[in-house]
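A protein chain is absent from this complex, but the other protein chains hold their places.
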Amino acid sequence: MQDVDLRKPRTSRKALGPFQWILQVSTGIFLIFFVGVHLYLAHINFGHPIVFYNTVLENMHNPWWLLFYIAFVWIVAYHALNGVKGIIYDTGVKGRVRAAVSYGLTLAYIATVIYGTALAIAVSRIIVP
Amino acid sequence: MATGTKSLLSGSLKEGKYVFIILRTDAKGKQSYATYEVPRDKVSTVLEGLQYIENNIDRTLAVRYSCRMEICGSCGMEINGRPRMACSTIISNLHTDTLKIEPLKHYKVVRDLVVDMEPFFEKYREVKPFIIRDDDGVYKSELKQTPEQFEEYEKYSMCIKCGLCLAACPIEGTDPDYIGPAALAGVLRYNLDSRDQGKKYRLDIINGEEGTARCHFIGECSEACPKDVDPSFAIQILRVQGLKHEISKIFRRSD
Partner (left out) sequence: MGWFKIRHKGIGQVAYVFQRLSGLVIVFYLYLHLFVLSNLLRGQVTYNQIVSSITYGPDDLFVVFDVLLALVIFYHGANGLRLALNEMGIGLKHNKLFFFLFEGIAMVALIIFLYYAWQFIAVG
């Protein structure tokens, strides 16, 4: 019967677990608001859903909506990629593979938010003809 | 007769007999199903059925059991697709005459229905499952505890270390390093114990990657637990305890 070395824990001592958990939960709750508002605007909006080019641009010209969409991308990308990370970790990958997955998803997050923010700002600067 | 009709309906055509289909594993690891017939009037629990098989039909069947009353935690096995204790599973409650019995999932099989429980105990030892005090350990009298203080952690102290929760947990199936519901329920048992002062040591361990972070509140562990320890409940409480601990660590470090 082998004894466990209580000084060497089975995994990394970096206790990021609680913070990642509370971030996942908080972003999830914020997303209920963001997705709710977005679905309403894009499909209902008192009978004038924001679907085609002109209405989209008009909406994006408002700086508060621009901020809304930028925040939306940052929040949704975190929640989504953190969720994917959980799914991959649960398949039992260890050590270097785990580190690679973590770096890969962090890069994906950075790429997504940069692209999303840039796209939102670019669209908001288009002059409606 | 009512029972006779039931056995015909459930697919077993043997009147007055239970059919045990057991997954056997030999010394080389080769697995195969063996079928045994056990007379219905001689046994009432699955364990009694296995003992009947051992004594009368096949002496080579390897089974772990001891107390026969759901307190030693030895006889856990998969019975008709769910992890159960063989001693407390009454066959007639399963409403079928055909029993498919396999060794507990997520553990390495040693022989037949005997599995290697060492990883389970290893995980349990890791969370320091004992009273830890910050003083010099010299006391004039015993450490007193009121009945109300005992009730705080009583539920989690009921764990018999049977290992059914790890067999039920789907995360355990794909990530065997997950510390598991039993160890985590053990953490809460000691964290809530008024005599204990070692909460911080345990939370440091379970706040890591393979601790509470791997739980997704599926709840299968609580469904499987024969003593109603409710480990999935315990783990959610530990999440908040763990977060508070991490936050307090940040403020302490800045002192």
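Letters are used for the chains, namely A and B, taken in the order the chains are written, and counting of residues starts over at 1 for each.
Quick note on the criterion: contacts are C-beta pairs under 8 Å (C-beta built on N, C-alpha and C of every residue); 3 or more make two chains touch, one makes a residue touch a chain.
Nothing here was measured: the structure is a model prediction, and the numbers come from that model.
Asker: Given the contact definition stated above, which residue among A:L16, A:A71 or A:V123 touches the chain not shown here?
Answerer: Only one of A:L16, A:A71 or A:V123 touches the chain omitted from view, namely A:V123.
Asker: Which candidate, A:L31, A:A71 or A:V93, sits in contact with the chain we can't see?
Answerer: Selected residue, touching the omitted chain: A:L31.
Asker: In the full complex, which of B:K17, B:K42 or B:R82 touches the chain missing from this view?
Answerer: Hidden-chain contact among the options goes to B:R82.
Asker: What residues on chain A make contact with the chain left out of this view?
Answerer: On the side of chain A, residues 21, 25, 28-29, 31-32, 35, 39, 43-45, 47-57, 76-77, 80-81, 83-84, 87, 90-91, 112, 115-116, 119, 122-123, 126, 129 touch the unshown chain.
Asker: For chain B, which residues touch the unseen chain?
Answerer: 80-82, 170-171, 173-174, 216-220, 223, 232-233, 236-237, 239-240
Keep in mind that, in the parts below, only the chains that are shown with their structure count from here on.
Asker: Mind pulling up the chain A residues that touch chain B in the complex?
Answerer: 1-4, 6, 9-22, 86, 89-92, 94
Asker: Of all residues in chain B, which touch chain A in the complex?
Answerer: Answer in residue numbers: 118, 122-123, 125-126, 128, 171, 174-177, 179, 204-214, 216, 239, 242-243, 245-246.
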